[in-house]
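Part of the complex only, each chain left as placed.
Per-chain residue numbering starts at 1, and chain names A, B, C and D are given in the order in which the chains are listed.
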């Protein structure tokens, strides 16, 4: 916030703003109040990215209202954890929006973002982990990154992973998605020196405890170089990967 | 119970009650037995508030019977954690009752309560936390309090919170509602010296463990001045805030 | 922070501060940097209370250095979760400081604080819960409150609690401390209409899970009016009680 | 099993059985093999009670086949944790069977059992706990016990409990059923000297963790004399209470 503060202080100093006006500027500028939501348009300046809408627990009406405001500002749109019925309602107002049925995301690119410097490898242990990987992929795309998808190369058949070793080695960041025993990120981190974001998934049953087993395994990864995000949090992995890829 | 006891003892002493009558008075007076429920009409005297009906796990028939008895006594009515279908059934018997679809509450004000001395600030971290905040708001209202609603000012964009700082600072009690990482109450408690009731919500997924993450965070709040209630317990927060606000 | 900001802005407006000086003021004023700790002297103004030192995990040297700076500012001193050996070292530098061996606190009153308006009742379920209650008591005292101690009145003999009912009823705030099944706060909240702060303790064994059983019980208290703090957090209870008592 | 063994050994000794026949007797006698279930008809002799059918996870066909075999042996029938649709199917084959929609039990009394010596008090904290209490009541009944139902006397209004104190004091065994903070059994055990079976229920939300909070509270009951059964296990409580009541 400092640059904003600096700017305001300078204006006050030069007499261009009264203290009262300055306080108002600081209070009113950075977000737009819809009562039930305060859209953070300033984030695009502050953090380089538009505000992403987390769909869970919001009504369709709330989602659509927020989405329209973002669209009006010509920002890119990304809504995560959202069902097809919401999409159908939203489409009436924003017909160009796209739905990814695996990733459960709605998105719309209106603006070109600065491209990331390298490629992001998005890798899954199994076929059932693909929805989470797709959420990561959609996020990487809307934030301006190139990526490879390498799916179903888990530890039940390590040679499948090694068959993709060359491709993986060339990534600038790796997103490794796995449920069950969650061993894939540890195995990959053991053979490469690339920042790796581990995403546990809720794939599994019984003692997988809805992804807790995979989460704990990843947090305890014996090889270093692994940062972990929440269970099924493809978005979070894509966002962090994009930050790193844009360095 | 002492005043009741004192009163009875005095009557016994003056010969106005036999010991047997005294025992009956003590046994029969304070509640009304509906077999499946014992309505605590005495609570209004003892605790200053009417009995609130917790809707979960009760049949519509049970809820309506209890509600009617409360209405008959001219008390205010509040039913929490209750669905719209119950409301439709109840409305046939109590047509003036009102349903709040976000808060999932049924209420009816019949009696004016003593007003609280100040304002209660009800603050949420996100839009998805609003239903819990609304349950708190309905409770604050039925118990005779003024309040401000300040929604969607979580740590993902702290400047939104600071934009509301002046309003918050004037509250007598704060109710801070947050899911996910549950950081909002700690952040607020770090900048004000006002009693704060923290309400974790089940908003989130995966390692949020249905609100457990937020609950633990709030219990471990580094700044002091924070009391925590159950996950999604908007009612409990409103009730405690009202007690404090009426001091 | 607004009043500080307002003040600075006014000075800038009047030409008494350059923007650069203003930024420095905002940056340098409110805390004192000891490298390993940043003492928040501003808190006394902002929150009405001095910074309290949480002793766990700090070296004796760190604790003593921070304590001396607080003493130098003529503030009141409170250090919690601290052992007797630390006290012995600290006493060489701050000979007037006092150690409470049950509460495991070091304190020194240098300044009179505004008195709270009523009394705080500090109640324990058992004798083993007393150390946590004493931490609450020391905190209440250093923050300017009167209080009653009512110890060992848990549900194993409810008549002991009712024997103290008159005293409890006159409190402005109640702190109820219990381990094991943690039923005491619920029982008290069922018979009074006073804000109650519940403190679970780690007293117990086996399925008490170091206080988790009592914590969960208190969070699920059927009667309303209960706010919960962390297990064994006597300080947090005293601090919140004091905020309420000063309203 | 010793009496059976003794009997067989005596017959072998007297030449009434060959060793081979003896082995067959021991192997074949005590249960009836339906491939998917082995009905323990011997239990009625060995344990004094018929085998009770636990309905969860069994197909309707399996339940009905087992029930018919029990009916054919003229035993009393009790099926727990069973839905109304199963009852409708079963009724076609066993038209006299009765369904308790609150308790979710099917039962049929064909045989008089020895009566228990005293009364069992079945007490609930709230209205929402009644289904579990009803499962206990049905079980007590089918096993030959008299009982009182005392519902909705939890700690939110202790005077309701004390109003029933005389009735409770006369019980030979108490079953105390509570969800949420689970304090009721501890409170009762603090004022009577009667064996008490505590039944936690899944009534509650959030930090009640589907009854875990109440379970832990009951296991940590400060007053003695409390034995705990599984969450929502009304049957288990009724069964144990009946064993004690028949001593």
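Definition applied: a contact is a pair of C-beta atoms (placed from the backbone, for glycine too) under 8 Å apart; a residue touches a chain by one contact, two chains touch by 3 or more.
As the structure is a prediction and not an experimental result, all values here were calculated from the model.
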If 4 of the identical protein chains are displayed, how many copies are present in the complete complex?
8
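The definition used in the following text is that only the chains that are shown with their structure count from here on.
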Greatest separation from chain A - chain, by CA centre
D
Return the chain pair with more inter-chain C-beta contacts, choosing between A-B and A-C.
A-B
Shared interface numbers for chain B and chain D above half of all numbers used, same, or below, different?
different
Expressed in whole Å, how far the mean CA point of chain A lies from that of chain B is 37
Chain-centre distance (mean CA atoms) for chain A and chain C, in whole Å, is 40
Multi-partner residues in chain C (2 or more other chains touched) are 2, 191, 219-221
Touch graph across the chains, line, ring, star, complete or other?
other
Of all possible chain pairs, which ones touch?
A-B, A-C, B-C, B-D, C-D
Would you tell me which residues of chain A are touching chain B in their complex?
1, 26-28, 30-31, 35-38, 40, 42-43, 51, 54, 56-58, 62, 66, 81, 200, 202, 210-212, 215, 230-233
Of all residues in chain D, those that touch chain C in their complex:
125-126, 154-158, 179-183, 186-187, 190-191, 204, 206-209, 212-214, 216-223
Quick one: which bits of chain B touch chain C in the complex? Just the residue numbers, please.
1-2, 46-49, 52, 117-118, 162, 165-166, 169, 172, 191-195, 197, 215, 219-221, 224-231, 235-236, 239-240, 243-244, 247
